[in-house]
Every structure is written in C-alpha cells, then in structure tokens.
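Here the complex is missing a single protein chain, while all its other protein chains stay put.
Naming follows writing order (A and B), and every chain is counted from residue 1.
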Amino acid sequence: MSAPALALDGVRYLHPQTRSWLPWAHPRGKATGVEEVSLTVAAGTTLGLIGESGCGKSTLASLIMGDRVPQAGQIALFGTHLSQRLGQGRKALARELQLVAQDPFGSMDPRQAIGPQLVETLDVHDEGASTPERRDRALAMLVQVGLSEVTYDRLPHQLSGGQRQRAAIARALILKPKILVCDEPVSALDVSVQAQVLNLLLDLQQQMALTMVFISHDIRVVGHMSHSLAVMRAGRIVEQGAAETVLAQPRHDYTRTLSAAVPGRISRAVPKLVPQLEVVS
Amino acid sequence: MIRVLLTNLARGLLAIVLTVTFVFVILRVAGDPLTMILPLEASQEQVAATRAEWGLDQPLYVQYASYVTKLLTGDFGRSNADGRPALSVVLEKTPATMVLMATGMTLALVLGIGTGMLAAFYRGSVIDRAIMGGAVLVHAMPGFLLCIFAVLLFAVQLGWLPSGGGSTPLHLIMPALVIGLSAAGVIARFVRSSALEVLGQNYIRVASIKPLPRWYLFAFHVMPNASLPLLTLVGFLLGGMIGGAAIVESVFAWPGIGRFLVTAVAKRDLATVQTIVILVSVTMVTANLVADLLYTVVDPRLRNRREA
Partner (left out) sequence: MTLATAAPPWRRPGWLARQGWPAIAAMAVIALYIVVALTAPWLAPYDFAAIDLVARNAPPVGFGGTWAHPMGTDDLGRDVLSRTMISVRTSLAVALVASLVSLIIGVGLGLLSARRRGFADGAIRVAVDVNAALPFMILALSVLAFFGNNMVLFVCLLGLYGWERYTRLVRAVAMAEYQKGYVAALRRIGASERRIAFGHVLRNVLPVIIVNWTVSLPEVILLESSLSFLGLGIQPPNASLGNMVGLGRDSVVTAWWIATMPGITILILTFAVSVLGDWLRDYTDPSLSQG
C-alpha cells in the first residue's frame, strides 16, 4: 500500500505556560495544546477533525503546516518527514501543502487587489512564463472557485464574506497542492453561504484529487465533508474511524454528546470509504 | 512603580554616558585635542607638559578614563576666550538662560493652556479656528523671523522695548515672548485635543448633570484633567526651548549660554562647546526623569498598579 498522504504519529506540542517571577509559584491551569495525536489520512480523501474550542485543533493545524515544530512525535507527508521537507525550504513545501484559514479577511493584504495577490503567488514560485500567462492562470482559478472575472481587480473589503473565502481558496489552490488543510473555513460565514463553499471544496477535491484535512467545531459540517472522522478533546483523539461508523455508532461518550447536540440527521456528501482504507481506532 | 523609576534612571544615566562618549569621540576625531585645552599662545613647554598631563600619548581607553575622571572632578578644560576654566565660565552664564527659560515656559503655559481651553470651549467656532490657525502659523514661523518682527514692532516702530542686551527686566520681555510663543502653539494644540478627549469621558457627562455653568465645568473639571498629560510633553518642549534659546539669545544679545554657545562655535572654543553639550544633556535627562516621576505621582491611576 502506498504511503498515506499525511501521517501523524504521537505528535505533542504544549504551549509554554506563563511563569510567575516568584520562585515558589507554580504555573496555574493545565497546559494547552496537543497532548498526543496519531492520525493517518489516505490520499484523495478528507479527514474531518471535530472538537470544541480549546481542544487543540488549531495547534494541530499549525503543526501540520509546519508553522510549529512538534515537541515529540513525527509528521510525514507521503512518506517523507515534515522536518525534511521544511529543510528544503518553505517554497518546496508550499507546492504540496496549503491552508485555508477561518478569517478570509486575514489572509489577504487589505491594500492589494485579489488578482495581483494570486499572481504574486505564482510569481514567488516562478510559475508561468510571463506576466500575461500568470494573469490568465489567476483568472482561470477565480472562475474555478466560482468568482467572476471582475473580482480580479477588487480589493478584499469590496467582496462579501463568501466571496472572500472563495478567493482565499483560490489562492491556496493556485499552486495545485496535494494536501489542503481547512481550519474552520466556513465558521465565519452565513449559514446560507456555508453550503456553497462546502460544495465548492468538494468539487475542487474531485477535480484536483486533493487530500483534505477539514477542521471544525460543527459536527454537521464535518460530517458532510469527510471520509474519515477524528474527534479531538483536550489535546487527544478520543475516537476516529470511517465517518459513517463514527456518526452512526459513536463509541466514546464525547462523540455521542456532539452528535446528540445536533437535531436531525447529518447529511453526507462523500461516498463510503472502501474497506481497506478504513482506519481502525 | 519603583522598578519603573529605576529603569528610567538607568536609561537616563546611559544616555548621559553615551553623550559624554560621543563628545569624547568627536573631540579626538576633530583634530589635535590640545587646541581645546590650551589657549592659543601657549609655549612649547606648556604644550609638552599638558600633553603629558592629559595623557595624550596613552592608549585610547586610558585617555577616555582620564577624560571622564576630569569631567567628574569638574575640569572641562579652559575656554579659548579668556583662559578661565570652561565650567566656571559656562556656569556664570547659566542663570541668565534659566531666567529666560522660566519666564518663557510660564508664558507658554499660561498662553497655551488658556487658548487651548478657549478653543475647546468654543469648539468649531471662528475663535477655535482662529486659535488653531494661529498655533499652526506660530509653529511654521522661523524663530529668528519672529525675533525680527518683534524687534521691528516693539523696538523700532513703537519704541517701547530695547532691542538688545540683558540688563533690565524690560530686556527680558521680547526674548521670553518669542520663546514662549512657539511653545504656546504646541501646548494649545495639545491641550485642545486633550480637552476634547476629556469632554467625551463619562465622568464629565455626570458632572454636567449638576446645574453648573459651562465655564465652571471647564475650569475645575476639564482643565485639570486635560492639562495633566502635558507632563509627557515636557521633555520635547524643553528641548525645543533650549534649541530656540540659541537663536533668541543671539538676536537679542541676551547674555545666556545659548548665545555663548553660538559664539563659541564660531570661534571653535571646543572646551566651552563640550561643557555646554554635557550640561544640556544632563539637564534634559533630569527634566525627563522628573516629569516621568511627577506624572506617576500626580496621576492616581498609575500610582496604584494593583487596581489596574
């Protein structure tokens, strides 16, 4: 079997606690972050990661992206360790792995138009032979995420929330990465717009054979999108498995609480995982 | 709070030390340091003796050490002008400048706070705009031009005031006015915006429920609170006034260290220049420290960190 797209093994990262000046005081409260996480994601599938705020999901996202170095454990992309990849430079990693963040406004330079920011991404990687070609690719990408060509010249604040998020997705995908991490990508959007963006992500996954890690606190959203699910709590994975299994027969109390909190059924948009790719918890 | 004060003190001392070092460095770079120590007509034996005495044939750090020691004992070299110790000559002239500064600062505060408050009181009206326009004008005015205008108006046209010298209080009026006016402009703008900020605060709204006339509210509630932040400007204002003193004293022939500095520069009397530079930096650092201290003492919010 080929190496999974993403594999985490015993990863740990705890945020440093503020210490008091007094020598006899000890740090208060529990350390936050990732206690111990092991996950695998098969290529071309989506892993959904659910958990409430403070459980460590964003820390995990930053670990996967390489923004932080794990204090223990390993992260591997397609069999190669992340630290090795980082050693080759951020640019090389950028072609494989990208992130769509929660705050679409935050990932764009507020004083630059959308189109040029996409072009700049290509520029950094010297893709495309000439400026007109890069511009065409940027325009094509905008269309692919469902934005009109006029968006090219718009500034971020001139777009609606949903459009901004689409632009952020365009920028993440313009380099055609293999893995896309989505950290609460629709949490800041209106409910009506959420479905559109989610469906966009599903379409793009099909078109580009993306592997996705989809992080959210909302079990409905995650349930809709994922092939396999992992439930995170207080820095640990308390349950993981094929999405249907986890949703239909949750084994852990916490998962049960999460599903019970949602009225009605959770609609699913992705097909059931083929048995040999199922992950056993 | 003690910790903050100690840090400020340390930073101030560091600044003084660096200034002294700066003076030492440019002295050595500027040429033969002997020119600054001895009068021009010194004999060969005197030159040789001073060279040995000052250790000018020693390595640089030894020279630096002896230089600092000399400064600490008050030996700043001798002024070219009359061969007397530079420190005494400079200190002689200091009172005149201090009188000028004090008068100028008082004038600036009275005028500045007064007009700033007026502008805030009559906000948006012609008075407000006139005062603010005047403040900008005064800020844009070169100091020396203001001096010339003053001389033309009061001395030449009206003949009320003497145009130069420093013997009578009458001589003080024009220089103090010029120095005070430019600072008053800065103060007025600051006080106005500070007052407007205070007016927006809740405690003023509460106070204005009482049946008080508006001017009373201003005088006793707004003004004290709005003027307090002026302490943060002290360093800036003082620096500007000292800088301006050089010009004003020169034009009005006021016998202070500003004028003395300018003539010393023209005559390359390096001992005097170095003395004045070090003296000024010590004064500025002290003034800033005092202002910081006063501010924390006077503003009860900052005093009790626990409540913060």
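In this section, a contact is a pair of C-beta atoms (placed from the backbone, for glycine too) under 8 Å apart; a residue touches a chain by one contact, two chains touch by 3 or more.
Just so it is clear, the structure is predicted and the values come from calculations on it, not from any experiment.
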Check your understanding: Of the residues A:52, A:109 or A:190, which one touches the chain left out of the display?
Key -> A:109
Point to revise | Residue among B:14, B:65 or B:98 that touches the chain left out of view | key: B:14
Study note, to complete from the structure: Considering the complete complex, of A:52, A:153 or A:253, the missing chain is touched by A:153
Review point. Taking the full complex into account, what residues of chain A touch the chain not shown?
Key: 65, 67, 89-95, 98-99, 101, 103, 105-112, 120-121, 124-125, 136, 139, 149-150, 152-153, 155, 157-158, 171, 175
Practice item. Spell out the interface residues on chain B facing the chain that's missing from view. Key: 11-12, 14-16, 18-19, 22-23, 26-27, 29-30, 136-137, 139-145, 148-149, 151-152, 156, 235, 239-240, 242-244, 246-247, 250-251, 261-262, 264-266, 268-270, 273-274, 276-277, 280-281, 284-285, 288
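Keep in mind that, in the parts below, only the chains that are shown with their structure count from here on.
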Revision key, fill the gap. Distance in whole angstrom between the CA centres of chain A and chain B is 59
